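Missing here: one protein chain of the complex. Every other protein chain is in place.
Our next item is chain A:
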């Protein structure tokens, strides 16, 4: 049965995670034969990207995207990353429109601690009380 690239990435991780040396080589070769059989070799780039993401997730590495209004220095990034775990890979983005604070995005959740969001909330509250 043909899987999605994500599926093949998972398969590659599962079959190679506990293998080393000669066995690892054997498993990887088998994997490529499988891809050839399923005619999925053309999608190899996607499969490898999904494999890397899945492997990182499985090893407990948290990937973060931190957005700040100005460029954040190493100390600040480290401070934020500490709250999300020991093994954190953080990517930083500069977006002036959030005005201040930070927005932290993990794979499926977003923590919006930006100044823009707080001002929006304040606006709603002031409108309601009137």
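A few points about this structure:
As a working rule, contacts are C-beta pairs under 8 Å (C-beta built on N, C-alpha and C of every residue); 3 or more make two chains touch, one makes a residue touch a chain; residues count from 1.
The rule is simple: contacts and distances are computed from a predicted model.
The subunit not displayed here is recorded in UniProt as "ATP synthase subunit alpha", chosen from "Ferredoxin", "Cell division protein FtsX", "ABC transporter" or "ATP synthase subunit alpha".
Considering the full assembly, A:126 is the residue among A:1, A:75 or A:126 that touches the omitted chain.
Between the chain not shown and the residues A:11, A:55, A:90 or A:111, the one that touches is A:111. Chain A meets the missing chain through residues 4, 6, 105, 107-113, 117-118, 121-122, 125-126, 129.
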